[in-house]
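Of the protein chains in this complex, one is absent; all others appear in place.
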Amino acid sequence: MTPSARRRPIITLTTDFGTRDHYVAAVKGALLSMASDLRIVDVTHEIPAHDVAAGSWILRNAAAAFPPGTVHLAVVDPGVGTQRRPLAVVSAGRIFVGPDNGLFSFALDEDPAARVVCLTRVPAPPAGISAVFHARDLFAPAAARLATGADALSLGDPVSDPVRLPAAVAPVAPNGRLRMRVAHVDRFGNVVLDLPRAAGAAWMDGVSTARLIVPGAPVPLRCVSTYGEAPAGAPVLLWNSSGFLEIGVYLGRASDILGLRVGDFVEPQSR
Amino acid sequence: MTPSARRRPIITLTTDFGTRDHYVAAVKGALLSMASDLRIVDVTHEIPAHDVAAGSWILRNAAAAFPPGTVHLAVVDPGVGTQRRPLAVVSAGRIFVGPDNGLFSFALDEDPAARVVCLTRVPAPPAGISAVFHARDLFAPAAARLATGADALSLGDPVSDPVRLPAAVAPVAPNGRLRMRVAHVDRFGNVVLDLPRAAGAAWMDGVSTARLIVPGAPVPLRCVSTYGEAPAGAPVLLWNSSGFLEIGVYLGRASDILGLRVGDFVEPQSR
Partner (left out) sequence: MTPSARRRPIITLTTDFGTRDHYVAAVKGALLSMASDLRIVDVTHEIPAHDVAAGSWILRNAAAAFPPGTVHLAVVDPGVGTQRRPLAVVSAGRIFVGPDNGLFSFALDEDPAARVVCLTRVPAPPAGISAVFHARDLFAPAAARLATGADALSLGDPVSDPVRLPAAVAPVAPNGRLRMRVAHVDRFGNVVLDLPRAAGAAWMDGVSTARLIVPGAPVPLRCVSTYGEAPAGAPVLLWNSSGFLEIGVYLGRASDILGLRVGDFVEPQSR
């Protein structure tokens, strides 16, 4: 099977809007008013309110699965309507649209040739731009244009200093210790650490059980490929489907069992 | 960029069905069984169960963002299967389909030339019409037909007395006092009042801080254009993206801070 000759443009949505209000639908209405053939895919609208780092993490993991040319519209935007800049980021064949607050840091990290544009020349919709709903009135019109072929530079000027979040890669401390941070806890209670597979984990080589110091005490974690390799209830360590180190529990919630939350630190116990 | 020459028909869905059950999918399956080219957009399925006024408020705000010709299927329908009438409302270029219980009051208010039709001539699906699932068996078939070009009058007869909710516009009491009602509290805790911008708010003219009497005491609210103009935690007053007066708090929840819930009343303090 080959991809269709003419691909319909795809726009994904990642927000902290929730799904109880009319906000997501209003963004979709704005998109479809501009380009009726768009394919719109929700990533999530349940980013915790104003949590830019959480939004960035989810978007990073989702974006990897979409075909080249996809436009990712992401709005976690406590500074809406203030001086914070509206951006488009062109990175590794994808286009990201949203506020300049660090949401797209990963896309800058992933592609050194990424280009960033401040969206100052997006034509306003007939009813104007609400200072509290740039997602509908500024980002959606920009995303619709970009998805249907407009060049980012037709919508604004280059920016060289976008806001960046701290890199989501576990640092090695001066004392040589690796400090891994809990980057995400998923619906199943799986605990995702900020250690990408590419960074290596020599302390896991050749061991069937690794010991991690979670706040308080060392915990033995069986090194596996999938949850079901361990008995129910036993914590395991594996590389997850996005290439990050993850602590899981077969038929259980690792986050609850180990008392781990986003932002906690975990270290390998020296052998 | 111009709109596509041939627009795919759009149907939006607003219900109190939640997203845990099969109900929403069944409605979509019914729609797609009738017309495979439909574009279906969820507004929300999290209207509180049986809360017609809440559904009407969300739909009103969402519908404004969609292009002309959109069909809005809305079902908050405690009276399903009883004598309450099934309606189509054609208002300002949009079509609304759902039960006759006030869901579409705003569409009648917004367009004095709105037409209302009782859907008595919608062909039943092969398996018949379940008395407890008109959304799937009656409203979806009607919406699919209307979205693909059928005239409302081909599906039933005109109605002159649809059920109407009280108008969602803050009334001025006989004593000259404006009583604004909390119409909605959004995901961020923003408190939306039933005062449309078009109704005017002379008491806000020329002041940088307005005082509102919330239940209990007067509260000073800085008049702003966007949340971030005020320091974190300070309540502000602004015209929201749908043109209603809103109380917000930058990086906080106004509803929690001020103890306001849907149905509460708020008054401007006389100067």
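Just a few scattered comments:
The letters A and B name the chains in turn, as written, and every chain counts its residues from 1.
Just so it is clear, a contact is a pair of C-beta atoms (placed from the backbone, for glycine too) under 8 Å apart; a residue touches a chain by one contact, two chains touch by 3 or more.
The shown structure was predicted, so the numbers you read here are calculated from the model rather than taken from an experiment.
When the missing chain is restored to the complex, the residue among A:Ala170, A:Leu238 or A:Ala254 that touches it is A:Leu238. Taking the complete complex into account, B:Ala35 is the one of B:Ala35, B:Cys118 or B:Ile213 that touches the chain left out.
When the whole complex is considered, the residue among B:Thr82, B:Ser160, B:Ser208 or B:Ser270 that touches the unshown chain is B:Thr82. Panel shows chain A; residues 1, 3-4, 7-8, 10, 12, 19, 39, 41-46, 58-59, 61-62, 64-67, 70, 184, 186-188, 225-229, 238, 240-242, 248, 250-251 of it touch the chain omitted from the view.
Interface residues of chain B with the unshown chain, by the touch rule above, are 16-30, 32-37, 40, 49-50, 78-82, 130-133, 136-137, 144-145, 148, 150.
Heads up, the rule we're going with is that only the chains that are shown with their structure count from here on.
Chain centres here are Cα means. That of chain A falls 31 Å from that of chain B.
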